[in-house]
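Shown here: the complex without one of its protein chains, the others still in place.
Naming follows writing order (A and B), and every chain is counted from residue 1.
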(Lines give C-alpha, C1' and ligand atoms only; values in the text may rest on other atoms or scores of the structure.)
Protein backbone atom coordinates (compact mmCIF):
# COMPACT_ATOMS: atom_id res chain seq x y z
CA UNK A 1 0.00 0.00 0.00
CA UNK A 2 2.80 2.33 -0.83
CA UNK A 3 0.79 4.33 -3.29
CA UNK A 4 -1.07 7.27 -1.90
CA UNK A 5 -4.73 7.14 -2.68
CA UNK A 6 -5.31 10.53 -4.03
CA UNK A 7 -8.93 11.06 -4.57
CA UNK A 8 -9.76 13.42 -7.39
CA UNK A 9 -9.83 16.05 -4.67
CA UNK A 10 -6.31 17.15 -5.39
CA UNK A 11 -6.52 17.08 -9.15
CA UNK A 12 -5.07 19.96 -11.01
CA UNK A 13 -7.36 20.90 -13.80
CA UNK A 14 -7.89 23.44 -16.47
CA UNK A 15 -8.95 26.90 -15.65
CA UNK A 16 -12.73 27.32 -15.75
CA UNK A 17 -13.92 30.27 -17.82
CA UNK A 18 -14.55 33.56 -16.07
CA UNK A 19 -18.29 33.53 -16.76
CA UNK A 20 -18.60 30.02 -15.40
CA UNK A 21 -16.84 30.97 -12.20
CA UNK A 22 -19.05 34.03 -11.73
CA UNK A 23 -22.19 31.97 -12.29
CA UNK A 24 -20.98 29.30 -9.89
CA UNK A 25 -20.09 31.86 -7.23
CA UNK A 26 -23.48 33.52 -7.68
CA UNK A 27 -25.27 30.23 -7.25
CA UNK A 28 -23.32 29.48 -4.10
CA UNK A 29 -24.19 32.87 -2.60
CA UNK A 30 -27.83 32.18 -3.39
CA UNK A 31 -27.60 28.74 -1.79
CA UNK A 32 -25.95 30.21 1.30
CA UNK A 33 -28.58 32.92 1.67
CA UNK A 34 -31.29 30.29 1.18
CA UNK A 35 -29.69 28.16 3.87
CA UNK A 36 -29.45 31.10 6.24
CA UNK A 37 -32.93 32.53 5.77
CA UNK A 38 -35.09 30.06 3.87
CA UNK A 39 -38.38 31.70 4.89
CA UNK A 40 -37.42 34.81 2.93
CA UNK A 41 -37.68 32.95 -0.34
CA UNK A 42 -40.07 30.13 0.23
CA UNK A 43 -43.18 29.15 2.09
CA UNK A 44 -43.68 26.33 4.55
CA UNK A 45 -41.93 23.18 3.34
CA UNK A 46 -44.27 20.97 5.30
CA UNK A 47 -47.58 22.57 4.28
CA UNK A 48 -49.49 19.80 2.54
CA UNK A 49 -52.29 20.66 0.13
CA UNK A 50 -54.35 17.57 -0.69
CA UNK A 51 -56.16 19.40 -3.48
CA UNK A 52 -52.96 20.02 -5.46
CA UNK A 53 -51.09 16.75 -5.48
CA UNK A 54 -48.32 15.96 -8.01
CA UNK A 55 -48.94 19.06 -10.07
CA UNK A 56 -46.50 19.91 -12.84
CA UNK A 57 -44.30 23.04 -12.47
CA UNK A 58 -46.28 26.23 -12.97
CA UNK A 59 -46.20 29.91 -12.04
CA UNK A 60 -47.75 29.09 -8.66
CA UNK A 61 -45.47 26.12 -7.99
CA UNK A 62 -42.15 26.65 -9.78
CA UNK A 63 -40.96 23.12 -9.19
CA UNK A 64 -44.47 21.58 -9.05
CA UNK A 65 -45.90 19.77 -6.04
CA UNK A 66 -45.24 16.37 -4.53
CA UNK A 67 -47.45 13.45 -3.56
CA UNK A 68 -48.74 15.30 -0.48
CA UNK A 69 -49.25 18.52 -2.36
CA UNK A 70 -46.22 20.19 -0.79
CA UNK A 71 -44.48 22.80 -2.91
CA UNK A 72 -41.25 21.22 -4.21
CA UNK A 73 -39.50 24.59 -4.57
CA UNK A 74 -40.24 25.50 -0.96
CA UNK A 75 -38.86 22.17 0.11
CA UNK A 76 -35.71 22.53 -1.99
CA UNK A 77 -35.02 25.98 -0.54
CA UNK A 78 -35.50 24.77 3.02
CA UNK A 79 -33.50 21.67 2.18
CA UNK A 80 -30.49 23.85 1.45
CA UNK A 81 -30.08 24.40 5.16
CA UNK A 82 -30.07 20.69 5.92
CA UNK A 83 -27.84 19.62 3.07
CA UNK A 84 -25.31 22.42 3.32
CA UNK A 85 -25.12 22.09 7.08
CA UNK A 86 -24.52 18.35 6.86
CA UNK A 87 -21.83 18.95 4.25
CA UNK A 88 -20.14 21.76 6.14
CA UNK A 89 -20.10 20.01 9.49
CA UNK A 90 -18.90 16.74 7.97
CA UNK A 91 -16.16 18.54 6.04
CA UNK A 92 -15.29 20.50 9.16
CA UNK A 93 -14.80 17.28 11.08
CA UNK A 94 -12.77 15.77 8.27
CA UNK A 95 -10.56 18.84 7.81
CA UNK A 96 -9.83 19.41 11.48
CA UNK A 97 -9.01 15.79 12.28
CA UNK A 98 -7.19 15.35 8.96
CA UNK A 99 -5.16 18.47 9.53
CA UNK A 100 -4.14 17.44 13.00
CA UNK A 101 -3.22 13.86 12.12
CA UNK A 102 -1.58 14.88 8.85
CA UNK A 103 0.61 17.43 10.59
CA UNK A 104 1.44 14.97 13.30
CA UNK A 105 2.44 12.34 10.75
CA UNK A 106 4.45 14.83 8.69
CA UNK A 107 6.33 16.22 11.67
CA UNK A 108 6.98 13.06 13.62
CA UNK A 109 9.69 10.49 13.25
CA UNK A 110 9.70 7.50 10.99
CA UNK A 111 7.71 5.04 13.09
CA UNK A 112 4.94 7.35 14.25
CA UNK A 113 4.59 8.62 10.70
CA UNK A 114 4.44 5.07 9.39
CA UNK A 115 1.78 4.09 11.91
CA UNK A 116 -0.38 7.10 11.15
CA UNK A 117 -0.03 6.70 7.41
CA UNK A 118 -1.02 3.06 7.64
CA UNK A 119 -4.07 3.98 9.66
CA UNK A 120 -5.10 6.43 6.92
CA UNK A 121 -4.72 3.53 4.51
CA UNK A 122 -6.78 1.26 6.71
CA UNK A 123 -9.54 3.83 6.90
CA UNK A 124 -9.53 4.17 3.13
CA UNK A 125 -10.14 0.47 2.89
CA UNK A 126 -13.75 1.18 3.77
CA UNK A 127 -15.69 2.80 0.98
CA UNK A 128 -17.42 5.89 2.37
CA UNK A 129 -20.86 4.41 1.91
CA UNK A 130 -20.01 1.19 3.67
CA UNK A 131 -18.50 3.02 6.60
CA UNK A 132 -21.64 5.10 6.89
CA UNK A 133 -23.78 1.99 6.76
CA UNK A 134 -21.71 0.49 9.55
CA UNK A 135 -22.39 3.60 11.63
CA UNK A 136 -26.09 3.42 10.96
CA UNK A 137 -26.19 -0.28 11.70
CA UNK A 138 -24.63 0.36 15.07
CA UNK A 139 -26.19 3.68 16.02
CA UNK A 140 -29.40 3.71 14.00
CA UNK A 141 -30.29 6.10 11.17
CA UNK A 142 -30.08 9.83 11.71
CA UNK A 143 -28.31 13.03 10.81
CA UNK A 144 -25.63 12.82 13.49
CA UNK A 145 -24.38 9.39 12.46
CA UNK A 146 -24.43 10.46 8.84
CA UNK A 147 -22.34 13.54 9.49
CA UNK A 148 -19.79 11.68 11.61
CA UNK A 149 -19.54 8.88 9.08
CA UNK A 150 -18.88 11.22 6.17
CA UNK A 151 -16.45 13.22 8.26
CA UNK A 152 -14.41 10.19 9.24
CA UNK A 153 -14.52 8.59 5.82
CA UNK A 154 -13.24 11.70 4.03
CA UNK A 155 -10.69 12.51 6.72
CA UNK A 156 -7.81 10.47 5.23
CA UNK A 157 -7.92 12.60 2.06
CA UNK A 158 -7.04 15.73 3.98
CA UNK A 159 -4.65 13.94 6.30
CA UNK A 160 -2.67 12.63 3.33
CA UNK A 161 -2.50 15.95 1.55
CA UNK A 162 -1.46 17.71 4.75
CA UNK A 163 1.15 15.06 5.53
CA UNK A 164 2.70 15.25 2.06
CA UNK A 165 2.65 19.03 2.17
CA UNK A 166 4.25 19.00 5.60
CA UNK A 167 7.03 16.74 4.38
CA UNK A 168 7.62 19.02 1.39
CA UNK A 169 7.72 22.15 3.52
CA UNK A 170 9.96 20.51 6.11
CA UNK A 171 12.51 19.81 3.39
CA UNK A 172 12.15 23.25 1.84
CA UNK A 173 15.17 25.48 1.52
CA UNK A 174 13.55 28.24 3.54
CA UNK A 175 13.29 26.01 6.58
CA UNK A 176 17.01 25.24 6.30
CA UNK A 177 17.65 28.96 5.98
CA UNK A 178 15.63 29.63 9.11
CA UNK A 179 17.77 27.10 10.94
CA UNK A 180 20.79 29.07 9.81
CA UNK A 181 19.35 32.03 11.69
CA UNK A 182 19.06 30.00 14.85
CA UNK A 183 15.28 29.63 14.85
CA UNK A 184 14.03 27.19 17.44
CA UNK A 185 11.90 24.23 16.52
CA UNK A 186 8.53 25.63 17.66
CA UNK A 187 9.38 28.89 15.92
CA UNK A 188 10.13 26.99 12.71
CA UNK A 189 6.88 25.11 12.89
CA UNK A 190 4.73 28.14 13.60
CA UNK A 191 6.44 30.67 11.32
CA UNK A 192 7.21 28.53 8.31
CA UNK A 193 5.78 25.04 8.34
CA UNK A 194 2.24 25.67 9.55
CA UNK A 195 1.40 28.68 7.36
CA UNK A 196 2.71 27.00 4.24
CA UNK A 197 0.92 23.74 5.01
CA UNK A 198 -2.37 25.40 5.90
CA UNK A 199 -2.50 27.48 2.74
CA UNK A 200 -4.04 24.96 0.36
CA UNK A 201 -6.37 23.40 2.92
CA UNK A 202 -9.34 25.81 2.65
CA UNK A 203 -9.31 25.37 -1.11
CA UNK A 204 -9.35 21.61 -0.78
CA UNK A 205 -12.16 21.93 1.72
CA UNK A 206 -14.32 23.86 -0.77
CA UNK A 207 -13.91 21.10 -3.35
CA UNK A 208 -14.30 18.43 -0.67
CA UNK A 209 -17.52 20.05 0.50
CA UNK A 210 -19.06 19.11 -2.84
CA UNK A 211 -18.00 15.53 -2.32
CA UNK A 212 -19.50 15.53 1.18
CA UNK A 213 -22.82 16.91 -0.05
CA UNK A 214 -22.92 14.30 -2.76
CA UNK A 215 -22.21 11.54 -0.27
CA UNK A 216 -24.84 12.87 2.11
CA UNK A 217 -27.43 12.94 -0.64
CA UNK A 218 -26.63 9.35 -1.55
CA UNK A 219 -26.95 8.17 2.04
CA UNK A 220 -30.20 9.96 2.70
CA UNK A 221 -31.45 8.57 -0.55
CA UNK A 222 -30.94 5.14 1.01
CA UNK A 223 -32.87 6.31 4.07
CA UNK A 224 -29.83 6.60 6.31
CA UNK A 225 -30.00 10.33 6.92
CA UNK A 226 -32.62 12.78 8.14
CA UNK A 227 -35.99 11.09 8.26
CA UNK A 228 -39.14 12.26 6.47
CA UNK A 229 -40.79 14.70 6.38
CA UNK A 230 -37.53 16.61 6.73
CA UNK A 231 -36.84 18.37 3.40
CA UNK A 232 -33.27 17.12 2.96
CA UNK A 233 -32.35 16.91 -0.72
CA UNK A 234 -31.40 13.24 -0.87
CA UNK A 235 -34.43 12.27 1.17
CA UNK A 236 -36.67 14.24 -1.21
CA UNK A 237 -35.26 12.32 -4.14
CA UNK A 238 -35.89 9.08 -2.37
CA UNK A 239 -39.49 10.00 -1.59
CA UNK A 240 -40.20 11.20 -5.10
CA UNK A 241 -38.79 8.10 -6.72
CA UNK A 242 -42.03 6.18 -6.29
CA UNK A 243 -43.84 8.73 -8.44
CA UNK A 244 -41.19 8.98 -11.12
CA UNK A 245 -43.36 7.75 -13.98
CA UNK A 246 -46.09 10.31 -13.26
CA UNK A 247 -44.24 13.24 -11.72
CA UNK A 248 -40.58 13.51 -12.76
CA UNK A 249 -40.22 16.96 -11.21
CA UNK A 250 -40.38 15.71 -7.64
CA UNK A 251 -37.08 13.88 -8.14
CA UNK A 252 -35.34 15.48 -11.07
CA UNK A 253 -35.61 19.12 -9.99
CA UNK A 254 -34.19 18.65 -6.47
CA UNK A 255 -31.58 16.44 -8.08
CA UNK A 256 -30.59 19.20 -10.47
CA UNK A 257 -30.19 21.57 -7.51
CA UNK A 258 -27.82 19.10 -5.83
CA UNK A 259 -25.82 18.81 -9.04
CA UNK A 260 -25.66 22.58 -9.50
CA UNK A 261 -24.45 23.03 -5.94
CA UNK A 262 -21.71 20.46 -6.33
CA UNK A 263 -20.65 21.83 -9.73
CA UNK A 264 -20.51 25.35 -8.34
CA UNK A 265 -18.38 24.25 -5.41
CA UNK A 266 -16.02 22.41 -7.72
CA UNK A 267 -15.71 25.29 -10.18
CA UNK A 268 -15.13 27.88 -7.46
CA UNK A 269 -12.74 25.57 -5.63
CA UNK A 270 -10.66 24.92 -8.72
CA UNK A 271 -10.52 28.59 -9.47
CA UNK A 272 -9.23 29.28 -5.98
CA UNK A 273 -6.75 26.45 -6.38
CA UNK A 274 -5.40 27.94 -9.60
CA UNK A 275 -5.08 31.34 -8.01
CA UNK A 276 -3.36 29.85 -5.04
CA UNK A 277 -0.89 27.90 -7.12
CA UNK A 278 -0.31 30.93 -9.31
CA UNK A 279 0.56 32.93 -6.22
CA UNK A 280 3.06 30.40 -5.00
CA UNK A 281 4.26 28.96 -8.31
CA UNK B 1 6.89 -6.75 -2.07
CA UNK B 2 7.07 -8.32 1.37
CA UNK B 3 6.50 -4.87 2.81
CA UNK B 4 3.37 -4.48 0.72
CA UNK B 5 1.99 -7.79 1.92
CA UNK B 6 2.73 -6.78 5.49
CA UNK B 7 0.91 -3.48 5.19
CA UNK B 8 -1.96 -5.31 3.53
CA UNK B 9 -2.21 -7.60 6.53
CA UNK B 10 -2.13 -4.64 8.88
CA UNK B 11 -5.00 -3.03 7.00
CA UNK B 12 -6.99 -6.25 7.22
CA UNK B 13 -6.31 -6.61 10.91
CA UNK B 14 -7.35 -2.99 11.47
CA UNK B 15 -10.54 -3.54 9.51
CA UNK B 16 -11.46 -6.67 11.45
CA UNK B 17 -10.69 -4.96 14.73
CA UNK B 18 -12.70 -1.88 13.81
CA UNK B 19 -15.65 -4.09 12.95
CA UNK B 20 -15.29 -5.90 16.24
CA UNK B 21 -15.11 -2.66 18.19
CA UNK B 22 -18.22 -1.45 16.36
CA UNK B 23 -20.03 -4.54 17.59
CA UNK B 24 -18.97 -3.88 21.17
CA UNK B 25 -19.84 -0.21 20.85
CA UNK B 26 -23.39 -0.95 19.72
CA UNK B 27 -25.81 0.15 22.42
CA UNK B 28 -27.33 -2.55 24.56
CA UNK B 29 -26.34 -6.15 25.15
CA UNK B 30 -23.99 -7.64 22.57
CA UNK B 31 -26.16 -10.72 22.23
CA UNK B 32 -29.12 -8.50 21.37
CA UNK B 33 -27.02 -6.68 18.79
CA UNK B 34 -26.09 -9.92 17.12
CA UNK B 35 -29.65 -11.20 17.06
CA UNK B 36 -30.97 -7.96 15.62
CA UNK B 37 -34.52 -8.48 14.46
CA UNK B 38 -34.07 -12.25 14.32
CA UNK B 39 -35.96 -14.67 16.52
CA UNK B 40 -34.94 -14.32 20.17
CA UNK B 41 -35.04 -17.69 21.96
CA UNK B 42 -32.92 -19.01 24.84
CA UNK B 43 -31.52 -21.62 22.48
CA UNK B 44 -30.32 -19.01 19.98
CA UNK B 45 -28.92 -16.88 22.77
CA UNK B 46 -26.82 -19.75 24.07
CA UNK B 47 -25.75 -20.52 20.53
CA UNK B 48 -24.53 -16.94 20.11
CA UNK B 49 -22.73 -16.98 23.43
CA UNK B 50 -20.97 -20.14 22.36
CA UNK B 51 -20.10 -18.87 18.88
CA UNK B 52 -18.72 -15.54 20.06
CA UNK B 53 -17.29 -16.92 23.36
CA UNK B 54 -19.18 -14.24 25.22
CA UNK B 55 -18.81 -16.17 28.48
CA UNK B 56 -15.04 -15.98 28.31
CA UNK B 57 -12.53 -13.14 28.90
CA UNK B 58 -12.61 -10.23 26.44
CA UNK B 59 -9.16 -10.98 25.07
CA UNK B 60 -10.10 -14.57 24.30
CA UNK B 61 -13.27 -13.38 22.60
CA UNK B 62 -11.27 -11.00 20.44
CA UNK B 63 -8.46 -13.41 19.54
CA UNK B 64 -10.93 -16.14 18.74
CA UNK B 65 -12.86 -13.73 16.52
CA UNK B 66 -9.65 -12.80 14.69
CA UNK B 67 -8.70 -16.44 14.33
CA UNK B 68 -12.07 -17.30 12.81
CA UNK B 69 -11.95 -14.27 10.50
CA UNK B 70 -8.48 -15.29 9.32
CA UNK B 71 -9.89 -18.64 8.31
CA UNK B 72 -12.68 -16.97 6.38
CA UNK B 73 -15.35 -17.70 8.96
CA UNK B 74 -17.27 -14.46 9.20
CA UNK B 75 -19.93 -15.66 11.63
CA UNK B 76 -23.56 -16.54 11.29
CA UNK B 77 -26.62 -14.45 10.57
CA UNK B 78 -29.27 -15.40 13.10
CA UNK B 79 -31.85 -13.51 11.10
CA UNK B 80 -31.23 -15.40 7.87
CA UNK B 81 -30.29 -18.59 9.72
CA UNK B 82 -27.21 -19.06 7.53
CA UNK B 83 -23.47 -18.56 7.76
CA UNK B 84 -22.64 -15.07 6.55
CA UNK B 85 -20.04 -16.44 4.20
CA UNK B 86 -22.77 -18.29 2.26
CA UNK B 87 -24.91 -15.16 2.14
CA UNK B 88 -22.04 -13.17 0.61
CA UNK B 89 -21.06 -15.98 -1.75
CA UNK B 90 -24.65 -16.16 -3.01
CA UNK B 91 -24.93 -12.47 -3.74
CA UNK B 92 -21.45 -11.57 -4.89
CA UNK B 93 -22.13 -12.73 -8.46
CA UNK B 94 -24.53 -10.02 -9.68
CA UNK B 95 -22.57 -7.28 -7.90
CA UNK B 96 -19.31 -8.46 -9.41
CA UNK B 97 -20.86 -8.57 -12.87
CA UNK B 98 -22.17 -5.04 -12.42
CA UNK B 99 -18.93 -3.65 -10.99
CA UNK B 100 -16.64 -5.25 -13.55
CA UNK B 101 -18.85 -4.23 -16.46
CA UNK B 102 -19.09 -0.68 -15.17
CA UNK B 103 -15.36 -0.44 -14.50
CA UNK B 104 -14.55 -1.75 -17.97
CA UNK B 105 -17.04 0.57 -19.59
CA UNK B 106 -15.82 3.54 -17.59
CA UNK B 107 -12.16 2.91 -18.37
CA UNK B 108 -12.75 2.39 -22.07
CA UNK B 109 -14.93 5.47 -22.27
CA UNK B 110 -12.32 7.53 -20.44
CA UNK B 111 -9.50 6.33 -22.69
CA UNK B 112 -11.44 7.08 -25.84
CA UNK B 113 -12.59 10.48 -24.61
CA UNK B 114 -9.20 11.60 -23.30
CA UNK B 115 -7.41 10.66 -26.51
CA UNK B 116 -10.00 11.91 -28.99
CA UNK B 117 -10.92 15.22 -27.40
CA UNK B 118 -7.60 17.02 -27.80
CA UNK B 119 -8.93 19.89 -29.89
CA UNK B 120 -9.90 22.98 -27.90
CA UNK B 121 -13.63 22.93 -28.61
CA UNK B 122 -13.94 19.17 -28.18
CA UNK B 123 -12.15 19.27 -24.86
CA UNK B 124 -14.31 22.13 -23.65
CA UNK B 125 -17.46 20.15 -24.40
CA UNK B 126 -15.98 17.02 -22.92
CA UNK B 127 -14.70 18.64 -19.73
CA UNK B 128 -18.04 20.32 -19.09
CA UNK B 129 -19.79 16.99 -19.52
CA UNK B 130 -17.30 15.33 -17.17
CA UNK B 131 -17.86 18.00 -14.55
CA UNK B 132 -21.63 17.45 -14.70
CA UNK B 133 -21.24 13.67 -14.53
CA UNK B 134 -18.87 13.83 -11.58
CA UNK B 135 -21.10 16.26 -9.72
CA UNK B 136 -24.39 14.46 -10.23
CA UNK B 137 -25.53 11.95 -7.60
CA UNK B 138 -25.37 8.55 -9.25
CA UNK B 139 -28.91 7.74 -8.24
CA UNK B 140 -30.12 10.79 -10.13
CA UNK B 141 -28.32 9.56 -13.25
CA UNK B 142 -29.95 6.20 -12.72
CA UNK B 143 -33.38 7.69 -12.20
CA UNK B 144 -33.12 9.83 -15.31
CA UNK B 145 -31.86 6.93 -17.44
CA UNK B 146 -34.59 4.74 -16.00
CA UNK B 147 -37.37 7.20 -16.76
CA UNK B 148 -36.15 7.88 -20.29
CA UNK B 149 -35.08 4.44 -21.50
CA UNK B 150 -37.32 2.17 -19.47
CA UNK B 151 -40.48 4.14 -18.66
CA UNK B 152 -40.73 6.30 -21.79
CA UNK B 153 -38.99 4.30 -24.50
CA UNK B 154 -39.36 0.84 -23.02
CA UNK B 155 -36.00 -0.29 -24.38
CA UNK B 156 -34.76 -1.87 -21.16
CA UNK B 157 -36.46 -3.66 -18.28
CA UNK B 158 -37.31 -1.55 -15.24
CA UNK B 159 -35.74 -3.91 -12.74
CA UNK B 160 -34.27 -7.34 -12.14
CA UNK B 161 -31.13 -9.06 -13.34
CA UNK B 162 -32.41 -11.15 -16.21
CA UNK B 163 -29.99 -11.14 -19.07
CA UNK B 164 -27.78 -8.55 -20.63
CA UNK B 165 -30.59 -6.04 -21.25
CA UNK B 166 -31.12 -5.62 -17.53
CA UNK B 167 -27.43 -4.97 -17.01
CA UNK B 168 -27.13 -2.11 -19.51
CA UNK B 169 -28.68 0.77 -17.57
CA UNK B 170 -27.18 -0.04 -14.15
CA UNK B 171 -23.73 -0.52 -15.67
CA UNK B 172 -23.96 2.74 -17.62
CA UNK B 173 -25.16 4.58 -14.51
CA UNK B 174 -22.23 3.32 -12.50
CA UNK B 175 -19.76 3.83 -15.32
CA UNK B 176 -20.57 7.46 -16.15
CA UNK B 177 -19.19 9.15 -13.01
CA UNK B 178 -16.20 6.80 -13.12
CA UNK B 179 -15.57 7.77 -16.73
CA UNK B 180 -15.93 11.42 -15.77
CA UNK B 181 -13.20 11.27 -13.13
CA UNK B 182 -10.88 9.02 -15.11
CA UNK B 183 -11.15 11.19 -18.23
CA UNK B 184 -10.11 14.21 -16.20
CA UNK B 185 -7.17 12.38 -14.68
CA UNK B 186 -6.10 10.95 -18.02
CA UNK B 187 -6.38 14.27 -19.82
CA UNK B 188 -4.42 15.97 -17.10
CA UNK B 189 -1.77 13.23 -17.36
CA UNK B 190 -1.62 13.56 -21.14
CA UNK B 191 -1.20 17.32 -20.86
CA UNK B 192 1.68 16.90 -18.46
CA UNK B 193 3.32 14.18 -20.52
CA UNK B 194 3.04 16.24 -23.70
CA UNK B 195 4.92 19.05 -21.97
CA UNK B 196 7.90 16.77 -21.32
CA UNK B 197 11.10 17.09 -23.33
CA UNK B 198 10.94 13.48 -24.53
CA UNK B 199 7.81 14.37 -26.48
CA UNK B 200 9.76 17.02 -28.36
CA UNK B 201 12.39 14.39 -29.12
CA UNK B 202 9.71 11.96 -30.28
CA UNK B 203 8.18 14.57 -32.56
CA UNK B 204 11.60 15.50 -33.85
CA UNK B 205 11.98 11.89 -34.98
CA UNK B 206 9.10 12.39 -37.38
CA UNK B 207 6.46 10.73 -35.26
CA UNK B 208 2.87 11.75 -35.99
CA UNK B 209 0.68 13.35 -33.34
CA UNK B 210 -1.42 10.23 -32.84
CA UNK B 211 1.65 8.06 -32.42
CA UNK B 212 3.17 10.52 -29.91
CA UNK B 213 -0.07 10.41 -27.97
CA UNK B 214 -0.59 6.66 -27.96
CA UNK B 215 2.97 5.35 -27.92
CA UNK B 216 4.53 7.85 -25.53
CA UNK B 217 2.17 10.11 -23.62
CA UNK B 218 -0.60 7.64 -22.81
CA UNK B 219 1.62 5.36 -20.81
CA UNK B 220 2.71 8.23 -18.62
CA UNK B 221 -0.88 9.38 -18.26
CA UNK B 222 -1.90 5.92 -17.03
CA UNK B 223 0.35 6.11 -13.97
CA UNK B 224 -1.87 8.47 -11.95
CA UNK B 225 -4.91 6.44 -12.99
CA UNK B 226 -3.47 3.37 -11.31
CA UNK B 227 -3.16 5.20 -8.03
CA UNK B 228 -6.91 5.81 -8.26
CA UNK B 229 -7.76 2.12 -8.26
CA UNK B 230 -8.47 2.07 -4.56
CA UNK B 231 -10.80 5.01 -5.00
CA UNK B 232 -12.42 3.28 -7.96
CA UNK B 233 -13.10 0.25 -5.84
CA UNK B 234 -14.89 2.37 -3.24
CA UNK B 235 -16.99 4.10 -5.88
CA UNK B 236 -17.98 0.80 -7.44
CA UNK B 237 -18.87 -0.92 -4.20
CA UNK B 238 -20.63 2.10 -2.71
CA UNK B 239 -22.27 2.81 -6.04
CA UNK B 240 -23.46 -0.77 -6.26
CA UNK B 241 -25.48 -0.34 -3.07
CA UNK B 242 -27.28 2.68 -4.49
CA UNK B 243 -27.67 1.38 -7.99
CA UNK B 244 -28.97 -2.00 -6.93
CA UNK B 245 -31.59 -0.09 -4.97
CA UNK B 246 -32.55 2.15 -7.89
CA UNK B 247 -32.75 -0.68 -10.39
CA UNK B 248 -34.07 -3.33 -8.02
CA UNK B 249 -31.15 -5.66 -8.72
CA UNK B 250 -30.17 -8.38 -6.30
CA UNK B 251 -26.60 -8.29 -5.03
CA UNK B 252 -24.26 -7.52 -2.18
CA UNK B 253 -25.55 -3.97 -1.91
CA UNK B 254 -29.09 -5.12 -1.34
CA UNK B 255 -27.94 -7.63 1.24
CA UNK B 256 -26.02 -4.95 3.09
CA UNK B 257 -28.89 -2.50 3.00
CA UNK B 258 -31.35 -5.07 4.26
CA UNK B 259 -28.94 -6.10 6.96
CA UNK B 260 -28.65 -2.49 8.08
CA UNK B 261 -32.39 -1.89 8.18
CA UNK B 262 -33.07 -5.16 9.97
CA UNK B 263 -30.10 -4.61 12.28
CA UNK B 264 -28.47 -7.88 11.27
CA UNK B 265 -25.02 -6.87 12.55
CA UNK B 266 -23.07 -10.03 11.69
CA UNK B 267 -23.83 -9.49 8.02
CA UNK B 268 -22.90 -5.80 8.11
CA UNK B 269 -19.63 -6.51 9.89
CA UNK B 270 -18.79 -9.31 7.50
CA UNK B 271 -19.42 -7.11 4.48
CA UNK B 272 -17.13 -4.47 5.94
CA UNK B 273 -14.33 -6.94 6.58
CA UNK B 274 -14.86 -8.53 3.19
CA UNK B 275 -14.66 -5.16 1.45
CA UNK B 276 -11.40 -4.39 3.23
CA UNK B 277 -10.09 -7.72 2.01
CA UNK B 278 -11.02 -6.96 -1.59
CA UNK B 279 -9.50 -3.51 -1.22
CA UNK B 280 -6.19 -4.94 -0.07
CA UNK B 281 -6.12 -7.46 -2.90
CA UNK B 282 -6.93 -4.82 -5.50
CA UNK B 283 -4.40 -2.38 -4.16
CA UNK B 284 -1.66 -4.97 -4.13
CA UNK B 285 -2.49 -5.73 -7.75
CA UNK B 286 -2.38 -2.01 -8.50
CA UNK B 287 1.08 -1.79 -6.97
CA UNK B 288 2.19 -4.63 -9.20
CA UNK B 289 0.66 -2.96 -12.24
CA UNK B 290 2.57 0.16 -11.35
CA UNK B 291 5.81 -1.77 -11.42
CA UNK B 292 4.96 -3.20 -14.81
CA UNK B 293 4.20 0.21 -16.32
CA UNK B 294 6.93 2.19 -14.60
CA UNK B 295 10.21 0.25 -14.64
CA UNK B 296 11.93 3.12 -12.83
CA UNK B 297 10.47 1.85 -9.56
CA UNK B 298 11.60 -1.72 -10.00
CA UNK B 299 15.02 -1.31 -8.55
CA UNK B 300 13.99 -0.18 -5.12
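Definition applied: contacts are C-beta pairs under 8 Å (C-beta built on N, C-alpha and C of every residue); 3 or more make two chains touch, one makes a residue touch a chain.
As a convention for this text, contacts and distances are computed from a predicted model.
Trainee: What does the UniProt entry say the missing chain is called, choosing from "LVIVD repeat-containing protein", "DNA 3'-5' helicase", "Lactate utilization protein" or "ABC transporter ATP-binding protein"?
Mentor: "ABC transporter ATP-binding protein"
Trainee: Check the options A:88, A:172 or A:256 and report the residue that touches the missing chain.
Mentor: Of the listed residues, the one touching the omitted chain is A:172.
Trainee: Spell out, residue by residue, where the missing chain touches subunit B.
Mentor: 196-198, 200-208, 211, 215-216, 219-220, 293-296
Trainee: Identify the residues of subunit A touching the omitted chain, counting contacts across the whole complex.
Mentor: 172-174, 176-177, 179-185, 192, 195-196, 199, 279-281
Just so we're on the same page, only the chains that are shown with their structure count from here on.
Trainee: I'd like to verify one number: the distance from the centre of subunit A to the centre of subunit B, where each centre is the average of its C-alpha atoms, in whole angstrom.
Mentor: 20
Trainee: Which positions of subunit B touch subunit A when the two form their complex?
Mentor: Residues in contact with subunit A: 3-4, 7-8, 10-11, 14-15, 18-19, 22-23, 25-27, 33, 123, 127, 131-132, 134-140, 143-144, 146-147, 151, 181, 184-185, 188, 224, 226-228, 230-231, 233-235, 237-239, 241-242, 245-246, 256-257, 259-261, 263, 265, 268-269, 271-272, 275-276, 279-280, 283-284, 286-287, 290.
Trainee: Contact residues on subunit A for subunit B in the complex?
Mentor: Those residues of subunit A that touch subunit B are 1-8, 11-14, 118-119, 121-122, 124-131, 133-134, 136-139, 210, 214, 217-218, 221-224, 234, 237, 241, 244-245, 248, 251-252, 255-256, 258-259, 262-263, 266-267.
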